[in-house]
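One protein chain omitted, others in place.
After this line comes chain A, so read on.
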Amino acid sequence: MNKKPAHELLSLLKNKKVSAVEIVKSTYEQIEKHEKEISAYVTLTKELALKQAKAVDEGKRSGPLAGIPIAVKDNMCTKGILTTCSSKILHNYLPPYNATIVEKLEAAGAITIGKTNLDEFAMGSSTENSAIKTTKNPWNLNCVPGGSSGGSAAAVAADETVLALGSDTGGSIRQPASFCGIVGMKPTYGRVSRYGLVAFASSLDQIGPMTKDVRDCAILLNVLSGYDEKDSTSAKLEAPDYTKALIDDVKNLTVGIIDELMGEGVEGSTKEAIEKAVKLLESKGAKVKKVSLPHLKYSVATYYLIAPAEASSNLGRYDGVKYGLRSKEAKDLITMYKNTRAEGFGPEVKRRILLGTYALSAGYYDAYYLKALKVRTLIKEDFEKAFKDCDVLISPTSPIPAFKIGEKANDPLSMYLSDIATIPVNLAGLPAISIPCGFANGLPIGLQIIGKAFDEETILKAAYTYEQNTNWHKEKAEIR
């Protein structure tokens, strides 16, 4: 049961071929079988899930996702349920409120399976920066699942859940989706409320679906999207029914291949897989052209000024005063601050707080932060220009497939550079999806499709067409 996508389970539930309790039970059976190896979850909420499933079966809980298991990344606030951000500093944090998307899932009748592991405060590309556990890639347990939403991606790929939520600041949904062979979408900035998502970089963060196929992605996006008065940066736009965009047709669509993301640094079989994908779309009637985004090469540098700057401010509140860790070594105010933060944050988080604090300091602000904002505008303009002639843009999600655990742990710069294809999309605030498009040595490869702002529909249409004409999404990881 747990292996099927949500849309199949929904029709089985509707026809009473299966009960919600059965679905939830089979999901936990899978978790019991594989979680030891995968380590996708920080917290499991089995009791709650079974209660919710029972309510669905009794007709007391309904909605578009009634009876469907979902895993929530552990940086989204769940009232009374541990929300750790995989950080020691929040190891005991019980939020007094629900994130808006958690409320939406509740209203949709979804079943919360648990909270998934991530790189501490979503800072990382491998989930190795979690202070709690290291999640493994279901396709190869020696490899990372990607990150920062590695727990969510691995849980979906290992059938330890049906749906999952991720958050994406520089690729944190798409890259792990790519590494684990699932579908992951970062919606347009402002499409989904950020209220209750523990902030990493406020101007870049966005919540999105991580699913087994494109249809599930559209179904989940339907539930998540829409204006929220609690989030001033959410868009006052009516969210469409995304399932209507699921049409196997790319005629009249112009697909642009981003030149800068197909050259040096892109691993051979990845490049090949992308080229094949483009050919397929072309054969289905899409017009294909090469596009150049000249400022793309500055995006990683730009990102590593803006994101840490915002993070340095966002993470100031973890000071030992109100919640979470307070160092036992504290003797006075200053030692409480220093020791709490020294003990509570991991090395990557500290690195970024330092970077960001520096970039915002008096005398450096103009040269770093302000300049980065200017380059951000240039990158945005590059995209706008490309979208004058194209409906969607295409690139690999990651230049390489999943790497070995520990391989890049001590080389942050090389880790940062592996996000070259996903980061510019966040800087421009655009929507993008990653879908499975092949394998290299048994490890999945992801195809990234980028769309215009608030045009998730065209992305879904292109992704759906590709998926309908391939079988990559049906491949299951053999966990060993």
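Just so we're on the same page, a residue touches a chain if its C-beta (ideal position, glycine included) is under 8 Å from a C-beta of that chain, and two chains touch if they have at least 3 such contacts; residues count from 1.
Basically, contacts and distances are computed from a predicted model.
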Name under which UniProt lists the unshown chain, selected from "Branched-chain amino acid ABC transporter permease", "Acyl-CoA dehydrogenase", "Glutamine transport ATP-binding protein GlnQ" or "Aspartyl/glutamyl-tRNA(Asn/Gln) amidotransferase subunit B": "Aspartyl/glutamyl-tRNA(Asn/Gln) amidotransferase subunit B"
Residue among A:S232, A:N410 or A:N471 that touches the chain left out of view: A:S232
Residue, one of A:S26, A:T134 or A:S202, that touches the chain absent here: A:S202
Interface with the unshown chain - residue positions in chain A: 75-77, 83, 85, 90, 93, 95-97, 99, 194-199, 201-203, 229-233, 309-310, 312-313, 316-319, 321-323, 332-333, 337, 357, 360-362, 365, 369
